[in-house]
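Removed: one protein chain of the complex. Kept in place: all other protein chains.
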Amino acid sequence: MTTPLELDINLLELSGVAKRFGGLSALSDISLHIRRGEIYGLIGPNGAGKTTLFNILTGLYQADSGRFTFNNMEYSGRCKPHVLAQAGIARTFQNIRLFANMTALENVMVGRHLRTSSGIWGALTRNATARAEEHAIVQHARALLSYVGIDRPHQTLAKNLSYGEQRRLEIARALATDPKLLALDEPAAGMNATETENLKELLLSIRASGITVLLIEHDVKFILGLCDRVAVLDYGKKIAEDVPEKIRCDPAVITAYLGTEPIIPAQAGIQS
Amino acid sequence: MDTLLQQIVNGFVQGSVYAMVALGYTMVYGILGLINFAHGEVVMVGAMVALSVIQLLIDSGFPPLLILLISLIISVVVCMALGYGIERIAYRPLRNAPRLAPLITAIGVSIVLQNLAMMFWGREYHAFPSLLPNNSHMLSGAIITEVQILIVLIALGMMGGLLLLMHRTRLGRAMRAVAENPSAAVLMGVNINVVIAVTFMLGSALAAVAGIMVSANYGIVHYYMGSILGLKAFTAAVLGGIGNMRGAMVGGLLLGLIESLGAGYIGDLSGGFLGSHYQDVFAFFVLISVLIFRPSGLLGERVAERA
Partner (left out) sequence: MRNALKHLSSKGKRGAWIAFVMLAIVLLALPFFTEELFGRGWVRIMDFALLYIMLALGLNIVVGYAGLLDLGYIAFFAVGAYCYALLGSPQLGLHLPFWIILPLGALLACLFGVLLGAPTLRLRGDYLAIVTLGFGEIIRIFLNNLNAPINITNGPQGISMIDPIRFGEFSLGNTHELLGLTFPSVHLHYYLFLFFTLLVIFISLRLEDSRIGRAWMAIREDEVAAEAMGINTRNIKLLAFAMGATFGGLAGGLFAGFQGFVSPESFGLTESISVLCMVVLGGMGNINGVLLGSMLLVVLPEALRHGSGPAQQLLFGKTLIDPESLRMLLFGLALITVMLWRPAGLWPSNQRRRELVAENDAAQL
C-alpha cells in the first residue's frame, strides 16, 4: 500500500469520509485529493461542514466512516491530533485559539515542540544540547514572527495583539511545526483590504517555500483569485471540485450560494 | 432472613437518593459543561434546614405529616435560593473565564457553606427526628420500612415529573435547546441566563428533597454529610453518562445496588481482610473503572469538544 520511494503527487487523499452529530449529517461521503504544492480552496455556506472536515483531518474529531491518505500514509478510525501534527498537518482555527496569556514568541515556540526533544533532564541541567536546542527554537520562532510580519515586541502577550496580528501569529505557530500541509480556517475573516492583500502575499510565499495550503474562506473573490483548485461543500456534501474559472460558473455552486439567481458576474476577474 | 434481598432493598433506597442528587450534577453539566462542586453542600443544607424547622415545630402540636411537609417546603425554597446564589456568585461571572476559574470558586463556595453550617449547627451528629410511624414490612425475607417505601415513591415521582417537565413544557424545551447549542438557542430567543439559573434551582430543589430523604433513612444529620454524598452522586451521574438525565437515574440506582451488595459481600470476597467500613470506597472504584472503560457512561453518547 505505502510506497515510500515513489512519492504520490497527491499529498492528501480523502475517500468516503462521513461525520454525523446526532441526527445531523455534517459530512457525507467526502472524497477529494490535494496535490503537493497547490493552494486548495474549500468554500461553502455556513454550516456546510468545512470546519468539521478540518477537525477530522487534524484528529480533533473522529470520522464515522471513510479514511484518508496523507503523505503516503493511511489514516482511518481513531487518530490522535499530535500524531497527525507529527505527520505534517498544521492548522489555524476559525475562532482564534492562541495561548492568550503567553507571549507572541512563546506561542510560536510551542509550535516547535514536536520537532524538538529536550525533556525534564535537559530542562533541569540545561546541558549543552538543551541550551543549543532552546537557542535554535528561539531563533526559529523569531524568524517566523518576522516572516508573517509581526513586528511588535515579541514579548507582547498574544491576547494584546491586534486581530490581524493574532491571525498571522496563528499561521506562524502552525508553520513552526514544519508542516507539509497548512490548513487555514478563514484566515482573512475580519481583515481589512490591505491586510487581506498582505495575507495573499504571505500565502503565495508559503506555497513557494514548498508547503501545500488548504484554505477555507467565505470571501469567494479572495479564494477564486488565489487557489489552484477549489472544492465546494453544501450541507455536508461535495457539490463541485474544479479550477476557479469553472467553479465560478458551476450552476450547483451558484444555487448553493445564492438560491437560484446567478448573481456572481462570470467575468469577475482573477486579477481584480 | 434473606440478606441478598435485604441488600437489594437497601441499595434501591439509597440508590434513589443518589439518583436525585445525580440529576442536579447532570443537569448543570448538560447545560454548562461544568461540574457544580457545591452541589453536595446543597444536599447538606437541605437536611439541616429541615432539621431546624422540625425541631422548631415538633412541640407545636401540628400533625407530624404537616410538620414534615412544612419543613420540606421551607428546605426546598432555601435550597433553591442557595442554588441561585451559587450560580450567580460562582458560575455566571466566570462564564467566559478559563475552565479552572469556576471550578475553584465553586470549591470556595462549598468550603464556605460547610463551615457556615458547622458554625450554625455545630460539629456534632444530630438525630433526625422520625416523624413517620416506623412500621416495617416483611418482603419475602427482607425488611422494608414505610419511610423507605416513601423515599422510593417520592424519588420516582419527582424524577418522572422532571422528565415530563423537560419534554412537555416550554421551559424544558428551552433547557434542552441551551444544552444542545447555546448560541443557536439565543438566536431563537431563549434567555440563557434564566435557563441556567432555573437549572441550578431545579437541581437544588431535588438536592433538598434528597437531603431530607437520607436523613430520614439513617436518622442522622451532620455538617460533613454533603461532600461524600456529593462525590457518590457525581459517580452515579458519570456511571449513567453525564449530561444524560435518564443516565443519572439509572446510574444512581445502580450505584446504590453496587454499594450495598459490595458492602454486604466484601468480607467474603476479600477473605475477611476488608470489612464493611470500606463501603465508601466502592463508589470511587466504580468511578475510576467507568472512566477507564467507558468514559461516556452507560447511556451517554460520545461528545466531542467543539473545536
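Think of it as A and B in the order they're written, each chain with its own count starting at 1.
As a working rule, a contact is a pair of C-beta atoms (placed from the backbone, for glycine too) under 8 Å apart; a residue touches a chain by one contact, two chains touch by 3 or more.
As the structure is a computational prediction, the values presented were derived from the model and not from experiment.
Colleague: Give the labels of the shown chains that the missing chain contacts, considering the complete complex.
Modeller: Checking the complete complex, the chain left out touches A, B.
Colleague: Just name the one of B:Leu56, B:Leu132, B:Ile228 or B:Leu269 that touches the chain not displayed here.
Modeller: Touches the omitted chain: B:Ile228.
Colleague: For the chain that's not shown, point to the residue among A:Ala18, A:Met73, A:Ala100 or A:Ile239 touching it.
Modeller: A:Ala100
Colleague: Taking the entire complex into account, which one of B:Leu5, B:Leu103, B:Ile192 or B:Leu298 touches the absent chain?
Modeller: B:Leu103
Colleague: Among B:Met118, B:Ile149, B:Leu171 or B:Ile192, single out the residue that touches the unshown chain.
Modeller: B:Met118
Colleague: Would you mind spotting which of A:Thr52, A:Thr177 or A:Thr212 touches the chain that isn't drawn?
Modeller: Selected residue, touching the omitted chain: A:Thr177.
Colleague: For the chain that's not shown, point to the residue among A:Ala18, A:Met73 or A:Leu114 touching it.
Modeller: Once the missing chain is taken into account, the touching residue is A:Leu114.
Colleague: If you put the missing chain back, which residues of chain B would it touch?
Modeller: 33-35, 37, 89-90, 93-94, 97-105, 107-112, 114-116, 118-119, 227-228, 231, 234-235, 238, 272-273, 275, 277-278, 280-281, 283-284, 287-288, 291-292, 295, 305, 307
Colleague: On chain A, what residues meet the omitted chain?
Modeller: Residue positions of chain A that touch the missing chain: 58-60, 80-82, 85-86, 90-91, 93, 97-103, 106, 109-114, 116, 118-120, 122-124, 126, 130, 133-134, 137, 152-157, 160, 173-174, 177.
In the analysis below, only the chains that are shown with their structure count from here on.
Colleague: With chain centres taken as the means of their Cα atoms, state the distance from chain A to chain B in Å.
Modeller: Here the centre of chain B sits 46 Å away from the centre of chain A.
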